Every structure is written in C-alpha cells, then in structure tokens.
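Only a single protein chain was left out; the remaining protein chains are all shown in position.
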C-alpha cells in the first residue's frame, strides 16, 4: 500500500488532515503528518519531511502532499537527503493538500500503484463540493 | 473587507489554516475558524458555522471555505438559520480549502469585492505548486 | 399529544442508539466509519432535549427541537440532512394535534423534500433517499388502498428494506461513498439503513399503541 506524507507549514493542519484521512483508511495504512518546525513554529523542515518519508515508505512507494510552494522546496531538499533507492519511489503531488490527501488515501487503500495514487491526488483539483 | 470563514470537519485543520492565512492578512481582517463539533469530535456543526458567519460579517460580505461536501450541507443549513439580510452577502467557495483560503485572504486584504474574493478562492484550483 | 410524540421520538432515538455499531460498521466499508457514532450522538442529545421539553410543547415544537438538535450534534452529512427533514416536518406539523394517517403523510412528504433540497440527491445515488422515498410512496399507496396506519407503516418498512437491498446494487454518486467510485458496489448504504431503522421503530411504536388501545 502506497504510503502518504502530509507536509504543511502548520502542524495543526498536517495532523488534522491526517485524522480526517485516517477515517477513510485501512487500519494498516501509513499516513504520516510532517507539519511545522521542530520548535512548533510555522514552517516546513526538510529533515522532518525526510524522516516522515522513511516512516511512510512501503514497497509501493510514497506520495507526498504539500500545502504551499515552499513546502515543495523543503520536500525536494528532503529527497536529496534520502537514500537514492528510496528516492525513486517518492512522488510529490501537485494537488490541493486536504482534498488530495483524502483522495490519495482512498486510492492507496485498495492497493493501487504509486502512479495511480498520484493521479487520484492530483485529480482532486477537479473535485466539486457544491452541487 | 470581505470576511472569511473556514469550515472544516477538523478543528485543527480550520485553526491551522486560519493561522497560515493570518500571516498573509491585514491585522484588521476577519478570518474565523469553524472546525469540528462543540464536543471536539470530527464533524461540522451548522450552528457554529452560522455563528462564525455572523462574527466574520462585514459590509462587503463573507466567503465561506469548506473542506468536504458535507461541510457544504452544514453551511447551507447555517445559511437557513441566518438572518435573510445577512444571507444575501454570503458565498460558499467551491475551492480547495487551504489554497483557496490563502488566496481569498490575500484578495480580501486589498478591499476586493465579494465576487472577486470568491473568484480568487475558486481560482486556487488552478494553482501549481511544483514548477 | 405531547407525551405521545415524545414517546414516538424516544422510540426512534432508542432504535438508532441500539444500532450504533451496525451503522458505524456499514459506514466503515464505504465511508468514514462514523454514521452510527454521529447518529447516536445526535439522538442521545435529542432524547435529553425532548424529555426536558415543557409539557405543553406541541408536535411541531418537538419535531423542531429534534431537527435543531440533530443539526448541531450529528456532525456528518446525515446531520444537516435528517436535521432539515425534522425541521421541515415541524413546519408541516404546525397546528396539527393528532398524528393520523393523513397528517403523517403530509409531514413525511415535507421531510422527504427537505432531504432532497438539502442534499441535492435523487433516488439511485445510493443514499438515505433510496430507502426513504420508496417507503413514503408505499405508505401513500397503502393509505389510498384504505389500509390502516399500522398496516401502511408495515408496507412502508418493507419498501425501505427493499431500498436498502437496492443500494447494494448501485454505485454511490453523492456523499463520501462517491469517493470510492465502483468500489461502493456490493455494500449497503448506512444512511438508507438508518432511515429504515427509524421507520421500523415508529412502526413498532404505533403497533404497540394500537395493542395498548
């Protein structure tokens, strides 16, 4: 099952999204929140992100969800720190963080591939909430 | 200045997004989090949402950001509870909640109209994070 | 009439609370595993509210109390949906002093329309409507065919049960289960199930009243 990492500048946001996603997940699914800085301030920390990716890693790989552009910079930096063998199995989703995470978790829960989970996360962009 | 209400099933998510948005906001701007249930559980509460809308209300109106479809149901219900005179000045954004809120807050901060703030929120759908 | 309505609503609340686990486990399969938790939390609050209601509170007032309470305590999609249903029921019940077959049909019709207005769903989208609407139609049919209130309710219950079975054969296109796409197939809808449970409780309640009478 593809693991999911949630990178937000806010620890509350990352943890809250993790809780929402967990509701839709299989119990054994790996969903790791990497929000905020070690000292609690707002920001992203490439070291925490790289640890979260390691924690979420499975055979099937990891999709990383990000909130803002600078979270991508931290995640790219985290990838550079990571083992090359792991790095190949990581994708950063260019997707809305909350909506994409829910979609990705549901997709991953049925054993879909890394690319399928990524596509579903990014497809959340088109999700309509108001009917 | 258009007020912003953030409706999430998770209190952490709503509060965290409020903090992130506040960083980009004018000090006098109204950004109200309405996340979770009164007892702390995950969910949305139309009563809280209607109070939050009243709190965020300005001459220019209020844009409500929602996380998932059922948050829209609660917000629609909240609108029914609200005074009709207020209701006309409220829009629900069909937008990614985090990305849309940041966009909406920045747009509102320069005194844009209700419809402009709504359009910017909904335009966040097209935002690209990875370059 | 107040104590009668309170007792009817309590029967509904008790039934939902008793089936908390069932509803949650159905929601675990195609949703977020909270429908039973949501509904039980809501109806526990309703039970407290209506028990404490002033004795002169009329049917409409009790239904409104129920709706408002569900809206602010359930938390999931079912909160605004059932909440709106009870609020509309309250409006339809205004001035009504007995719950006869015709009154029930009118109130039910308003409640059903409330769910449709709120959720913008229609039958066949794997929601509570797939139990609620055929049940309502069966009730009206039976009433037209001069069946008694209890008989009509029993027929409606059967239709709701069939509606639940029907939800197993379709894909969800509204609500959270729609995130699953085809994978919602084969599972029964939690909301359709809670609708059936409420109706079954009411049916039993009226049945027992009749026996007692």
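Note that the chains are named A, B and C in the order they appear, and that numbering of residues resets to 1 at the start of each chain.
The rule we apply is simple: a contact is a pair of C-beta atoms (placed from the backbone, for glycine too) under 8 Å apart; a residue touches a chain by one contact, two chains touch by 3 or more.
These numbers come from a predicted model, not from an experiment.
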**Prompt:** Among the chains present, which touch the one that was left out?
**Reply:** A, B
**Message:** Of the residues A:45, A:99 or A:122, I need the one that contacts the missing chain.
**Reply:** A:45
**Interface with the undisplayed chain - residues on chain A** = 9, 37-39, 41-48, 68-70, 73-74, 76-77, 80
**Positions on chain B contacted by the hidden chain, ascending** = 23-24, 102-103, 106, 110, 131
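Convention: only the chains that are shown with their structure count from here on.
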**Message:** Based only on mean CA positions, could you tell me how far chain A sits from chain C in angstrom?
**Reply:** 38
**Fill in**
chain B and chain C have mean C-alpha positions lying a whole-number Å distance apart equal to 31
**Asked** Among the residues of chain C, which ones contact at least 2 other chains?
**Response** 34, 174, 176
**Item:** Shared-contact residues (touching 2 or more other chains) in chain B
**Value:** 9, 42, 68-69
